[in-house]
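Missing here is one protein chain; the remaining ones are kept as they sit in the complex.
After this line comes subunit A, so read on.
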Amino acid sequence: MRLLPALAAGAAAMLALTGCANASAGDGNTVSLAGRTIELIVPFAPGGGYDSYARQLAPKLGEELDATVIVVNKPGAGGVLATNELSKAEPDGTTLALFNMPGHIGSALAGAPGVQYDVNSFSYIGRLSSEPDVVLTSEKGAIDTWSDVMKEKDQDPTRFAATGPGSNEYMDGVVLHSLLGLDSKVITGYSTSNEAYLGVLSGVVDLHSRSYGSQESALKSGDAVPLLTIGSKQGKKLLADTPVLADIVPPEKAELARSHTALVESGRAIAGPPGMKPEQLELVRDAFRKVVTDPEYAAAAEESRRPISFATGQEVADNVAALMRSPKAYVDLLEEAYGV
């Protein structure tokens, strides 16, 4: 029976691929993660920014901790599924996750259905990236600048393309409508953000808002034109001519614009389950800091268009706490964006 070894080998290979194989566990008293297998959970399907960031980080973080870091994609419920799971995971350092912070904090603020975690309770390891959102339109369309949007040349309401309620792009649509008093509506139902962008490109919908990184190719290619930046446009030549949300809102809305900008810029961060031992949390935070602040790593990340914007775990935690104290008017807006 030559088949059995073959099948067994196949099964073993699959176990390894799916990450079921586990290295021998260290003893319970030490905080060291040496020799352990650490799961870095990505709450989205393979492909896309989160996955790329995680796969770039995993081997280096593993080296630094003398452990094996594997990336596990756990898509579902827009990231809430994996976040709920992390909130209940053993806080022994072997489970970490890469969060979409605007979605993570936003859904908690809005009290979105399905959220079972206390957003302040996680052991934040550090911020990996932070970038502004950019509102763009098709190069071929009638709109050339943000003032065209504000002037409302068109009789019809301005239309934002988005996937579904609760997505970052939907939030932007709702917030801009309210803060700038736009005659606008959000067209939802696109299956992916990329498809929503295609809707704009074909001229069916006017605007689309998403993180700078995911739009960079479109902007560089000249197919799309940037209109408005939500956040800082520092160091981003392509955005030089765009106004910034915080600068164009009426004074009485300035606080809301600040809240939204802070939410957008909370970026992508790594976190562990609530209740990690302080010494171990420091160990992981330290390793993470060493990896991402290494100039060589940062340069390679920049090269592959996944630029690093580091903040310490403590800074992330403080930022989360501050955002959770956002003004009531902003929470109301988010509730609208989540359809709560």
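Operating definition for what follows: a residue touches a chain if its C-beta (ideal position, glycine included) is under 8 Å from a C-beta of that chain, and two chains touch if they have at least 3 such contacts; residues count from 1.
Note that in this section contacts and distances are computed from a predicted model.
Q: Would you kindly match the missing chain to its UniProt protein name, picking from "Phenylalanine--tRNA ligase beta subunit", "Heme exporter protein C", "Tripartite tricarboxylate transporter permease" or "Succinate dehydrogenase"?
A: UniProt lists the chain left out of the view as "Tripartite tricarboxylate transporter permease".
Q: Taking the full complex into account, find the residue in A:M150, A:L182 or A:A300 that is in contact with the omitted chain.
A: A:A300
Q: Determine which one of A:K88, A:K220 or A:K277 touches the chain that has been left out.
A: That would be A:K220, which touches the missing chain.
Q: Across the whole complex, list the residues on subunit A that are touched by the chain not included here.
A: Residues in contact with the chain left out: 1, 3-4, 7, 10-11, 13-15, 17-19, 45-48, 51-52, 55-56, 58-59, 71-78, 80-81, 84, 113-114, 159, 163-166, 187-192, 194-195, 197-199, 201-205, 217-218, 220-223, 300, 303-306, 338-339.
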